[in-house]
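Just one protein chain is left out here, and the rest sit where they should.
Up next, chain A:
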Amino acid sequence: MQKTLEPIIVTAVALLFSVLLIALFITSTGNDPIAVFKTIYKGSFGSWFSVQNTLVRAAPLLLTALCTAIPARAGLVIIGGEGAMVIGGLFSAITGISLSGNSPIFILTAMMLSGAMSGGLWIALAGFLNYYRGVNETISSLLLNYIAIAILNFLVFGMLKDPETLNKPSSFHIGEANMLGVIGESSIHWGIVFGILLCLLLWFVSLRTTFGFSVSIVGGNPRAAKLAGISVGKMIVISCFIGGACAGLAGVIEVAAVHGRANGSLNSGYGYAGILVAFLARHNPLAIIPFAVLMGGIQAAGGLLQRRHGLPDASVEVIQGMMFVVILGSEALYGRMPFFKNKSIGVSV
């Protein structure tokens, strides 16, 4: 019980401490922190419109965060979510365009499969290079981002280009009928549902299955894992594939629910924001859900902060950065608070 409580309490304390730091920062800009916090609340959760705004922004972060979180359980630091998202979006658009004429359900399913597969293989490549060739996965996944963006540009400026999109080169449209719609009367698209379901599923897989347990052993001590008969390379490549598939799916959703085409907008920083969410959630897929919503909320409020308080856009990044640093710093508190010590001997996974 206390083992489950510890991360929650440590994180909550860290969040409150970061709120204080943020208040100091806001005061230093000459604004009233209480008024600014009110605006943040109003812009993120203060009305049904704001809640929808927050959830829509959180949707891609849920999936791109998994791209960092799942490989992290196997001990890898993957920052290639951006590239996997671009590749997933690109391949799903190609699939959608080339299958046009079929039923929307069939097209959407094929788009999701191709997007997830291509994104998964993209990151699996970084995992493969790491295990079999000793290439640092952080560097290789970062560089794969640039390759993905270059492939996207090459194709949407070239053979995939819809001649109607003169000044913003984009692929052909997948067709309005094949787009992923919104949930009921809201303006929230189905992407958020996929994100939450995958977080739940991967939480279960990571913490409640043999496979997830093997991955954590690989992450904890690859040599011990090998001695225990676990195929370390396979675990690394598979967890990279799963992470990449999630980011690829984020790209599919951008294409299928928002743009209808593949173009440069696929590369708009969701992959990098996802890294932040994954670290805040300490790579726990379940914790990604609240942190992605929190990030979405801060971003949703960002516009209102600019309009109501004249704060520059960078202030949102400062706020996010302060939270990030404080929460990472709070890792040092684990195991140090007597309240949580020596009272239960449970297996922590």
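To be clear about the criterion, contacts are C-beta pairs under 8 Å (C-beta built on N, C-alpha and C of every residue); 3 or more make two chains touch, one makes a residue touch a chain; residues count from 1.
As a working rule, contacts and distances are computed from a predicted model.
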| item | value |
| --- | --- |
| Protein name (UniProt record) of the chain left out of view, among "Nitrite reductase", "Bmp family protein", "Succinate dehydrogenase hydrophobic membrane anchor subunit" or "NADH-quinone oxidoreductase subunit J" | "Bmp family protein" |
| Residue touching the undisplayed chain, where the options are A:V19, A:V77 or A:L286 | A:V19 |
| Residue touching the undisplayed chain, where the options are A:I34, A:L197, A:A228 or A:L328 | A:I34 |
| Sole contact to the chain not displayed, among A:F106, A:Y132 or A:F157 | A:F157 |
| Interface residues of chain A (partner: the chain not displayed) | 12-13, 15-17, 19-20, 23, 34, 37-38, 40-43, 46-47, 49-50, 53, 56-57, 153, 157, 165-169, 187, 189, 254, 258-260, 263-265, 268-270, 299-300, 302-304, 306-307, 312-313, 333, 336-339 |
